[in-house]
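The structure appears right after this line, and notes come after that.
The complex is shown incomplete by one protein chain, all other protein chains being positioned as in the whole.
A and B are the chain letters, set down in written order, and residue numbers restart from 1 in every chain.
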Amino acid sequence: MSGLIAFPFISPNYYVYMLNYMAVNVIVAMGLNILIGYTGQISLGHAGFFAIGAYVTVLFIDKLHVPFFAALFVAALLAAAFGFVLGLPALRLEGPYLAIATLGFGMAIIQVIGRAAVFGGRNGLLVSKMSIGPYVLNTDKELYFMIIPMTVILVFAARNIVKTRVGRALVSIRDSDIAAETMGVNVTYYKTLAFAISAFYAGIAGGLYAFVIGFINPGSFTFILSILFLSMVVVGGLGSVLGAVMGGIFISFLNLKLESVQYIPGFGDMLVIISKKWMSVTGLPNISSIIFGLILILIVVIEPLGLYGFWIRTKKYWKTWPF
Amino acid sequence: MSIFSAHDLTISFGGIKALNHVSFEIEKGAVYSIIGPNGAGKTTIFNCISGLYAPDHGEIIFQDMDITNLAPYKIAGLGIARTFQNIELFSRMTTMENLMLGRHLHMKTGLWSGVTLFSSNSKVSREEIVHRERVEIIVDLLDLQSARDVFVGELPYGSQKLVELARALALEPKLLLLDEPSSGMNNEEKHDLFYWIKDIRNLFDVTILMIEHDMNMVRDISDKVLAINFGKKITAGTPDEVANHPEVLKAYLGEEDA
Partner (left out) sequence: MFLQLIISGLSIGSLYALIALAMVIIYKASEVPNFAQGEMAMISTFVAYALLITAKASFVVSFLGALLFAVLLGMFIEFVALRRAKDPNILNLIIITLGFEMVLYGLASWKWGAEQKHLPFPISDTDVIQFGTVVVSHLDIATMVVALIVMITLFLFFRYTKLGIAMKATQQNVIAARINGIRTNRITSFTWGLSSLIGAVAGILLSPVATLDPNLMMDPLLKGFAAAVLGGMTTLIGPVIGGYLLGVIENLFGAYVSLEFKSVVAFLIIVFVLWFKPSGLFGKHYVKKV
């Protein structure tokens, strides 16, 4: 904990920015895990909720001069409302149909944002500095002290939700919705609730993300981003709080590193040579997509519980060593 | 006094009448068994009672209330719990968590209060503790101590059946539906189950409706038996009456060629 507080004072600014970025993703992963990992409902459209959070927060602050916290809260509630609405058809849908419906939702949101003038169209919106009352948060360091505590609170809130009655109801739906119903769980209510909670988390994260990056446009919220969110949950470990945190951190780290993959010593040079010979150098950053794809496939084939599964196995190994 | 009655239950799937005007009535506190060959419609009756199927015709009355078209969770809320023929447990939850889910209707913690679980003295924690104590009684009764913190998916079949029974009991039902409780159990397990069902009836003030193939068990613990075949009621009465009914014998033993 004290490490988290001291961190921005001892490390270069880029790493502070990186931690902010990771924290935002951890929030999304946490919410998405409640939906996918705990309730067993898939979503391939979380970039849509993320976008709603970002755009609504920014517009409320810039156009209506609403204070930051109020704007963020309204944006997250709006995202949750969209989540609730999207969750309604989900009640009657099984896996494949739900995946398709959420995919369509994510794509439709981007279409609408990209075409409407109020959202800045394809060009996007510049985000002004975050201000809390009279204070303006100018640097990544100041943002850090805003974002990290919120992340910690949201992660603990999620942990508490899944550990108590609501969480058990969600898991019961995942494992057997029929038995859940006959044990008195209102499946309709809890499924839509799970959608709303995870959309709320994505909305908050979206609102914070806008300030971390400083600029938003439709291109930042594509289908690929939805898959990236999904891979955080899958890689971290479905149905585990620690897993969502690990997955969020790991995938965001990888994403940042792979954006400039050609500058990684050794590996990057090798890739540049391969690119010149067989592929194209301009297309090199797309390697991140290949790596994420491979990770997703390997996780399912090797360890469906993800990093959390590896962690459990390692722990078991040490506990029982040398047997 | 009858606690439960079904009148004229009829339901068909794609032209086949799974239930054809079935009526029966259960006295409060009784153990009532349904027997019949495979595919006779026994589980279909259960599914109608717990609201998973909507009957085409007929009505189901529980404690003088028409529950025919209620949602399953509302029916559970009135105090009807059940087990399943092919075990429907929450396999990636521990035994304890499964049973705590059984307390779902008796607990109050919602989303907001759940979030505030920050100390062992909070309202949420206290509620968890109270209900854990209730659940422990059931764990002790059914000898499930060793399974307490095991994922139920990893338990042997016989124990899984018991956990399912325990989960249904955790709901504190007034009417308990048991779908082939002894299937897949060995003789020793069956023997234990037989005593437990008796205990449960005496201790928990519950009426039991049971589908069972083991005729010895049915004869020993049932107050009344309903026999059905091809979705139709053959007869109902005391175990001995039913067991000696010519149509029942025919359904079970087949018809002799004259």
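FYI, a contact is a pair of C-beta atoms (placed from the backbone, for glycine too) under 8 Å apart; a residue touches a chain by one contact, two chains touch by 3 or more.
The model shown is predicted, which means the values in this text are computed figures rather than measured ones.
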Touch with the omitted chain, as defined above, among A:A23, A:A47 or A:L103: A:L103
Touch as defined at the start, partner being the missing chain; which of A:L19, A:L32, A:L72 or A:V234 qualifies? A:V234
Just to verify: which one of B:Q63, B:Q85 or B:T235 makes contact with the chain not shown? B:Q85
Return the single residue from A:L93, A:I213 or A:L242 that touches the missing chain. A:L93
So that we can see where the missing chain sits, which residues of chain A does it touch? 36, 40, 42, 44, 89, 92-97, 99-101, 103-105, 107-108, 111-112, 115, 178, 223-224, 227, 230, 234, 238, 275, 278-280, 282-284, 286-297, 299-304
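We adopt the following convention: only the chains that are shown with their structure count from here on.
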Centre to centre, by mean C-alpha position, how many angstrom separate chain A and chain B? 42
Inside the complex, what are the residues of chain A that reach chain B? 156-157, 160-161, 163-169, 171-172, 174-176, 178-187, 193, 197, 239
Per the touch rule, the chain B residues reaching chain A in their complex are 50-52, 71-73, 75-77, 81-82, 84, 88-93, 97, 100-102, 104-105, 107-111, 114-118, 124, 128, 167-168, 171
